[in-house]
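Removed from the display is one protein chain of the complex; every other protein chain stays in position.
Chains: A, B and C, in written order; residue numbering restarts at 1 for each.
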């Protein structure tokens, strides 16, 4: 069974060659690894490869086939690209488009102040909305010149992470 | 909904009077408690009753309706006695009988030495089998005079907790 | 004063638990108060008693003086510990406690007023002969006034909340054009944090070191200092790492500043635990910055090198007892460092990262202390501070302490939210930090090195394998009748770890 796995910007081709209990042979981009892989009771993968001991924790995202992987040294974004994922990707509908027409906050918080109204003309860099979270205020400005098309929140609203707050035309 | 709950040796009559979200009114042996009960994400019940903060962790047994409950001060055995449980209890078939004819070890371990053979006559207090676990040896002796009916293990065997090792006649 | 038997802790998070720990060691019962967002927070579960005091925003709960006083009275608490932040430097709160016959564990309302108002504090210190940073004598009312003051003392300047502390309501201004926005932001933050939006202006000192002295003063005229804490590693004017002794300090300067700190405390008849913050420039001139009339976040490093439990001392002083030790009994033994663990994204301008904690592994073993409050599955509320834990280490030498901190940060794993842990690890590997050569601009000056994570090419392939196997197992579960992958042995599967409710 061979598929592609995306790790940050890299796309790797992965293939399971053989398995006997917890001893696996896996090929990654042409390199064959013989690993002793255990899923420990506290939810971490303990992998021993050529004597080296690795601990990897996978935190699954809400989107299927996506993980944040934590190694002892860093955190990495991982995505499984199987046939289904490739199909969706080709259709351009995997839910992620770089949209310069919306303002959203990467974290949950509260709307402190909206500085514009629907229909206002705004200039690139103009501050549109102030969000507070954990006692810190963040100002969000227009990514480009435009007209405020829609404001989805009002002062004092509690917001989710990645919620679209303001839409520009 | 009223049932009986057995806590160690005590049998208490319990009734849920009302519930609104996490605020419950529960009657225990005629005493009405108004409790704020939350099941926290780390698996503990946080209960606030009349301002007092209790933390109770229930560890379910393999047998249904049985728990070991851990409070901040002690550990307690709890059992729910509903209609089904009462039925089984009356039939005397709830799996727990005080059997003086068997030798079992309360913990997993390894058989060091069996000192008798099937058919041997033994006297009360005579050592029948030696079990080792965690580098400690324990000697198990006959609970009464009798004849060794059956020996279910042999020297060197790894045993489970509560496994019947030797049966007397 | 009488013995304290029951303490209400008017706070939340790690500091509430920190205080309850000492109370438990003193056989004092504890009363927690909680907002809507904090029903399952650890301080509620740690306390003997717990009472709901209002909605999640702190203005409706942790800042509600009358509600907290009510709970104290109804629960029979004979004292209130305010922790830090919230009402800890609110003179009105201290006054209301006293009026109701409840011991406020802290200084008198008069002292809080005097030192809490940064301008009055500067005045008192000047009188006592302690150097202060040049700046305005009075609060500024308007942005125009700010502009005129700035013309007088010259740029750059700091705009600071009069009621401030903890880096809140503070803005650095380099250019006149920034003044209006900076003053607005400082006022708004000050209002949110302290309920008072007045600000003042101070000359900005280049390459300053932020060094503070811990003091303890009893009601019998005795006062001591417990040496310095070096707090220059800051991001967004908030401390990130503190250590004691300070690598900048000389014994001569320590004696001099320590004396000034004790004089400062005596000048205002201070009682309890307090901190005198100084700015120290590269020529080792020092200036009084402000006094914090409460426990500091970073108090554990002082506890570690002196062996003194500061919360215990606060309680004893509040009971009216005399200090058990004099200046001569106090020594700094070894070296202690604290790292603050924030739920934030260091790679994205330290943006807060609230959310649900997935998994925690605490660092343990020799010379390591953690003071935290989050647990697995806990959702960090958006309403309060983003600091979720403090990691404190001790070593016989500064080198040993740094190595130990590196090891402890390596062991510390919190997933589910972004944290400052990896960033702190990079600081522990930074040559300038290791050499003790840093000031409050450390993070900006070293940002390039601090942005680099440790490369691990092998790890990458192993991560890919882990994700791949997890995926195979998942599709295997979906296609029960078509088993093409038998999952590796797993203890987890048969573990009834979770008490499903």
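In this section, contacts are C-beta pairs under 8 Å (C-beta built on N, C-alpha and C of every residue); 3 or more make two chains touch, one makes a residue touch a chain.
Quick caveat: nothing in here was measured; it's all calculated off a predicted structure.
**Student:** Out of all the chains shown, which come into contact with the hidden one?
**Tutor:** Within the full complex, the chain not displayed touches A, B, C.
**Student:** Please identify, in ascending order, the residues of chain B that touch the omitted chain?
**Tutor:** 1, 3, 5, 7, 10, 12, 14, 16, 19, 21-22, 24, 26, 28-29, 31, 33, 35, 37-43, 45, 47, 49, 52, 54, 56-59, 65, 67-76, 78, 80, 82, 106-110, 112, 132-138, 158, 161
**Student:** Would you write out the residues of chain A that touch the absent chain, in ascending order?
**Tutor:** Where chain A meets the chain not shown: residues 22, 36, 38-46, 48, 51-53, 55, 57-60.
**Student:** If the missing chain were put back, which residues of chain C would it touch?
**Tutor:** Residues in contact with the chain left out: 17-18, 21-22, 24-27, 40, 300, 303, 307-309, 333-334, 356, 358-359, 362, 364-372, 376-379, 396, 400, 403-404, 406-407, 410, 470, 473, 487, 490-493, 495-501.
Rule of thumb we're sticking to: only the chains that are shown with their structure count from here on.
**Student:** Taking the mean of the C-alpha atoms as each chain's centre, how many Å separate chain A from chain B?
**Tutor:** 47
**Student:** Just how far, in Å, is the C-alpha centre of chain C from the one of chain A?
**Tutor:** Distance between chain centres, rounded to whole Å: 31 Å.
**Student:** Which chain C residues sit where two or more other chains touch them?
**Tutor:** 497, in rising order.
**Student:** List, in ascending order, every residue of chain B touching at least 2 other chains.
**Tutor:** There are none in chain B.
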